[in-house]
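The complex appears here without one of its protein chains, the remainder shown in place.
For clarity, chains are labelled A and B in written order, and residue numbers in each chain start from 1.
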Amino acid sequence: MVARAVLVTGGARSGKSSFAERLALGAGREPVYVATSAAWDQEMAERIGQHKARRDGRWTTVEEQLDLVGTLARHCGPDRVVLVDCLTLWLTNLMLADRDLAGETANLAAVVPGLAGPVIFVTNEVGLGIVPDNAMARAFRDAQGRLNQELARVCDRVVLVASGLPLLLKPSSCPDIQL
Amino acid sequence: MVARAVLVTGGARSGKSSFAERLALGAGREPVYVATSAAWDQEMAERIGQHKARRDGRWTTVEEQLDLVGTLARHCGPDRVVLVDCLTLWLTNLMLADRDLAGETANLAAVVPGLAGPVIFVTNEVGLGIVPDNAMARAFRDAQGRLNQELARVCDRVVLVASGLPLLLKPSSCPDIQL
Partner (left out) sequence: MVARAVLVTGGARSGKSSFAERLALGAGREPVYVATSAAWDQEMAERIGQHKARRDGRWTTVEEQLDLVGTLARHCGPDRVVLVDCLTLWLTNLMLADRDLAGETANLAAVVPGLAGPVIFVTNEVGLGIVPDNAMARAFRDAQGRLNQELARVCDRVVLVASGLPLLLKPSSCPDIQL
């Protein structure tokens, strides 16, 4: 059975997590939620609480902050759908742990086509504001942009969510653009 | 007669106000402009002046910084089209006045389906940059994201403007995304 992979991208509070959750719940499979967030302060703990409150008992929740490749290997399967929410927090965790972001990105993209069941990744667009003042923020948005491009390449479908509504990026509605 | 509601969203200087004005003027109705901006400094006064200079004598202008629900009740009608420019400044005004942003958002969304005539809302996408350093900016972009999602839900049409050009978010061009 061919695994199917979807990337759901968008801005903060764009409704991308809700969209991804509806997509997962509509798949008629056992939904597994992979939470990449770490409750490193009060504000983050509240955000996690809001996300949890929205999900109901149907979900199995797995927490993993760094080893996404191993987690997908363990939890993907033909009767399940795995939702990873989100790649931006995963990348943040990797950066704080001083990991090789390009290498981790390549490793994740490499395993996606061979997963044993369908997966949905939630990620953020962070590069459409003014250039950030500090170098670490610039490095992060570069790494996030590259991650999004690499994941989009190996996913079957890519959706950009804005104001809670989806725009289909892949398959492309304009595949034949020429000069 | 069924009221029609349109949400026009996009980044700063994306051409969303111009797009919304053309939409309003093309409707063959008396156009009413609801300005939510407060001229709290020189820069803001200049922006307001630029917007005013672009509009001509056909428009009736109403200024309202907080009570959008009451303003819509008073000015919407079957022979008019009301343009609200913009929800981001309205939300800013509410935040500065220490109002309950979630409650105000819910109240506004609740009245939209029952308005006596068509309305166009202009709003901003503010969540596609890097996470802001300060907590108030993060709280604002959360509130703005939720407002956009709630308004998008009750509007008949939602348009994302970029580089002056529209992308249709609702009705969706990809309503049937499944895993």
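Following the convention adopted for this analysis, a residue touches a chain if its C-beta (ideal position, glycine included) is under 8 Å from a C-beta of that chain, and two chains touch if they have at least 3 such contacts.
Since the structure is predicted, the reported quantities are computational estimates derived from the model, not experimental observations.
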| item | value |
| --- | --- |
| Residue among B:34, B:72, B:91 or B:120 touching the omitted chain | B:120 |
| Residue touching the undisplayed chain, where the options are A:4, A:29, A:47 or A:146 | A:146 |
| Candidate in contact with the missing chain, chosen from B:26, B:49 or B:78 | B:26 |
| For chain A, the residues touching the chain missing from this view | 7, 9, 11, 123, 125-131, 135, 138, 141-142, 144-146, 148-149, 151-153, 158, 160, 167, 169-170, 172-174, 177-179 |
| Residues of chain B (touch criterion as defined above) contacting the omitted chain | 4, 6, 10-15, 23-24, 26-27, 29, 43, 81, 118, 120, 125-130, 132, 137, 140-141, 157, 159, 162-168, 173 |
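By definition in this document, only the chains that are shown with their structure count from here on.
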| item | value |
| --- | --- |
| Separation of mean Cα positions, chain B and chain A [Å, integer] | 30 |
